[in-house]
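Excluded from the complex is one protein chain; the other protein chains are retained at their positions.
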Amino acid sequence: MLGFVIQRLIQASLVMAAMSVIVFVGVYAIGNPIEIIIPPEATQEIREATIRSLGLDLPLWKQYFIFVGNLTEGDFGRSFIYNLPVLELILGRLPATLELVLISVISATVGGVVLGIYAGYRPDSIIAKTIMAVSVLGFSVPSFWVGLILILTFAVNLGWLPAGGRGETVSLFGVQWSFLTFDGLSHIVLPALNLAFFKLAMMIRLARAGTRETMLTDTIKFARAAGISEGRILRRHLLKLISIPIITVFGLELGSTLAFAVVTETIFSWPGVGKLIIDSIAVLDRPVMVAYLILTALLFVLINLTVDLVFAFIDPRIRAKGA
Amino acid sequence: MSASDTQSPLRLFWREFSENKFAVGSLVVVVLLAVVAFLAPLLVPQDPYNLELLSLLDARRPPGFVGSGGYVHVLGTDPQGRDLLSAIFYGLRISIIIGLAAGAIALVLGTIVGIFAAYAGGWIETVLMRVIDLQLSFPAILLALVLVALLGQGKGQLIAALVAAQYAYFARTAYGAAKAERRKDYVEAALATPLAGYKVAVRHLLPNCMPPLIVVATVQIANAISLEATLSFLGLGLPVTEPSLGMLISNGFPYMMSGRYWISVFPGIALIILIVAINVVGDQIRDQFNPRLRK
Amino acid sequence: MKAKQLLASLAVALGVAVSAAGVSAQTLTMGVRGGPESLDPHYSALGSHAEAAKHIFDTLVWSGDDLQIEPGLATSWKPLNETTWEFKLREGVKFHDGSTFDAEDVKFSIERIPAVSGPTTTTIYVRRVESVEIIDPYTIHIHTNGPAATLPYDFVRLFIVSAEAAKDYSTKETASAGFNGGPAAVGTGPYKLVSWEPKGDLVLERFDDYWRGKGAWEKVIRKEIPNDSARLAALKAGQVDIINYVSSVDYLALQRDSSVDAVVGDSVYIMNLQLDQRPDTPKVYAMDGSKLAENPLQNPKVREAIDLAIDRETMVDIVLEGLGKPANQMMPAGFFGSSEKIPARVHDSAKAKALLAEAGYPDGFQMDLYCTSDRLPGDGAICQGLGQMFSQIGIKTNVNAISKTVYFPAQSRLEYSVFMNGWGTLTGEASYTLGALAHSNDPDVKMGAFNRVAYKNEKVDELMEKGAMTLDADARRALYEEAMELTMADRVYIPVVQLQTVWATKAGKLSFPPRFDEDTLAFFIKPKG
């Protein structure tokens, strides 16, 4: 198992190395940040001084070399815009995003699996058809539109929930969390709902497809033939059997939700990394972009690793192979 | 009944498809919207991009208003005095063109990469598929976002970004299908003959990739349209002067709070109908291709 | 008292929010569109940055509500000779840490700027400064690198930091840590820093020894909510007490809403059209798309036709939904150098068409109009409106409302022929505006840096150069007014509308004077009643 983890970590560093080159070259090759960072009013001298101070006058390979050198010391560089260490900037905002993403992905998964199993178990019932209609909608309606409608309905017209921001936070382990206060929770409901809607649809489909297929298998028939009650069959057999694709997708979705939070965070003014990255993209704040993408890649690898470990925990066959 | 002997697979496919009335309805909607989009210049009362025909005095009028052009603005007008129905038809056109173009290019590119990897085998296969898997694990929206920001605004750039974000899905699918086929004896046998390698790929591998690729294509076209709308909403899509549906929604949203809902809601409804209909059709096709759900 | 404390700590322990109403009596929560990029006031020259800095720091010269200069940390100033200004400093001013403000802090602050300025550089405020000489603790002489008639205007955003507190935090690497974290963020301003999160909340606490007097609020929270709709929704939901930049779209509805007060203020921004005067201009074509023999924009009749085509009333009423004023010159009325002699612009399509025909374009021509769509409120919409108006007199106009990140670099590379800009006279006087735009581009006299249309009027050049040397304010004003009149008559720069800004507050709760520079300053916001 240790060898497996080490192998994964080596793979991860390769991925991140590739990622950093791609992003670095990409940002340089196509965009020139200086045009955007420097105000249009800047004189030629100011312009040149800025280019020099940001190190943009050096040849590309040299810039990358410096970047990698700093990176080995854990220094991702400083934001062009904020003059803050990028890592600090990103890590400071990561909890807000993680909180939002975890709450929405977990609730979407729980809700989606329950609804999906029902829809797959009784595929011809009205409720199942309603569930599927909702999931087609959730799958199709663009996330930003859902966000707009949520704001319009619950914040503007009904006035039940705040339209944006993070609300009151409480410090736990030195990090600010909003889900621990009532005010914070009320702020998180709409963005989490927005982010969860698509995932919910996805999980419903997945659980339904898995249920439909699994219910037809001999495993279930055999369990039924042994007189085991339906409830137990669903809980002990079905749930475990469909869990593998669901956990795979859960892992993948955790990552993609992290990215999709960009949209939700923009709509709901949620102060997470998504908003940071969209602002940074708009001004081509390269150090932030590079660091964000590298960290995202790292996070992905970590999530995949965790998923693999969970698999081994669930599926004895994989455990056997990994050992 | 031995009718199946005389019917082409396509007709059989259609027979099964037509059993799902909802899917048939959705297909009709998709076709209808496509026709509307491509015939937009003939159908609309106003060319929404011709500034000469617009009047600011007609701006933001509610549905049913009779403007200076002398006709009824069935869905109202936008902040530039554009007839919203016309703008939606033209927007639909842009959205569909972009979705189709991005989908088609990604399909071709992805299929070539996928089949090539399956056909070539060895380290080429390993490297290509590692890259594809890596890209698949990376969210499309983020990739598209970064690319659009770097490439700049415009249809071509947008399509390029969408293709880059989506081709991997096709590549993975084509690879999977082709790989399964590649292992079969007859392909091995064909490869042993002097028949050129690419001919084997085209003749034997490609046809087997088609069914799953069609499914992925429908989903990805819908995704491309949705992604384009999202990018437009984030201000990274097309220029405001040639609005896609996403841009119309985004332009109209600020007016929602002051009660002028139609500017954003109607394009939104059009977009949702389009995507839902494509997805329902795609779902049905997927179900029909899925052997495990068939008895 | 004890019980209340207990309750509060209990609430915190349980993770329950203390009821917002309970603490807000002395708290002002502001929802603003943008915020500082750092708490080092010398880091950025952006307006939102300076606005935030004004809560913690003071400037040498204060810019009043209508942008006319007033005493700040300097009580008076006068030119001693061509290259020397004397500033008398205010006595008895305390920093937040209790130390006393004096000339050392001014000299330190000025000299610190080049070392710590970010890309949106604050060095423009001290570009004329050659050296700073301390005469006594409350008198300094500024030696300039040439005559600098408008030096006091440059100093309205020159923030004074404590030399003692900031001395270890005055390099690029250390500045942000010192200021954002707190130890160096010591100013003489009305509020003390409690905490700040980039793009998040700036939390402030009243400084009781502020030299202007004690502010009305014990605690100020400045929340960044960039999305216009979200900001308004936050106000309506009671999360914030006041918001800035209400969009014109919401303004009408807001006026009907009895729960919210709207305060309208004039903005310094004037939307203006700029017409390239180069003989070979890139984005103007004949109707069929072919190249024209000459640049029609060089023809005064064509320029007048373009001016006449603009229906400014409609632009204000419809596009801006009432939130603006027709503009007839490049600065708002009342600014130093704006002229009362310039007539209001008229709209006359018929005459415009006739002028086009006279100029040799009876069938019109084609041009690409460029503008930003994400910089100022209504920019994209105004520009599309202009496109309609020009098309209607026969100039087929292709509108390109694009992102500022694309627009500005291309504009500075002179790739456009016709473009619409928003120009804000942030200093409140004409040398800033006309010196940059109307003077021909001449690095030797450091003027015309933003003249991107190759405009040259010898008389205007002369007036502006003379103005820069004229230390007498009244004489200078007359020179600038004349330059403005001449420039406006040439119609190379065509003002369209002056924007207005709207603040919104909970009904009947707050009163404050709107400022021309659009700053939302907690100290000047008072509770009503």
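For clarity, chains are labelled A, B and C in written order, and residue numbers in each chain start from 1.
By our rule, a contact is a pair of C-beta atoms (placed from the backbone, for glycine too) under 8 Å apart; a residue touches a chain by one contact, two chains touch by 3 or more.
As a convention for this text, contacts and distances are computed from a predicted model.
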Chain left out of the displayed complex - its UniProt protein name, from "Cytochrome c oxidase subunit I", "ABC transporter ATP-binding protein", "Monovalent cation/H+ antiporter complex subunit F" or "NADH-quinone oxidoreductase subunit L": "ABC transporter ATP-binding protein"
Absent-chain interface as seen on chain A, which is shown: 124, 216-219, 221-229, 232, 236-237, 240-241, 314-317, 320
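As a convention for this text, only the chains that are shown with their structure count from here on.
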Overall pattern in which the protein chains touch one another (line/ring/star/complete/other): complete
Chain centre separation in whole Å, for chain C relative to chain B (CA means): 44
Centroid distance [mean C-alpha coordinates] between chain C and chain A, Å: 38
Chain B residues counted as touching two or more neighbouring chains: 235-236, 253, 256-257
Numbers and ranges of chain C residues touching at least 2 other chains: 229, 233, 403
Contact set on chain C toward chain B in their complex: 228-229, 232-233, 247, 249-250, 252-253, 311, 314-315, 318-319, 373-374, 380-381, 384-385, 387-388, 390-392, 396-403, 406
Parts of chain B lying in touch with chain A, wherever the complex brings them together: 134, 137-139, 141-142, 145-146, 149-151, 222, 226, 229-230, 233-236, 246, 249, 253, 256-257, 264, 268, 271-272, 275-276, 278-280, 283, 292-293
Complex interface listing, chain C residues touching chain A: 12, 15-17, 20, 37-38, 40, 43, 45-46, 118-121, 123-124, 172, 175-176, 180, 197-200, 223, 225-227, 229-230, 233-234, 236-237, 239, 403, 405, 408-409, 411-412, 436, 443, 446, 449-450
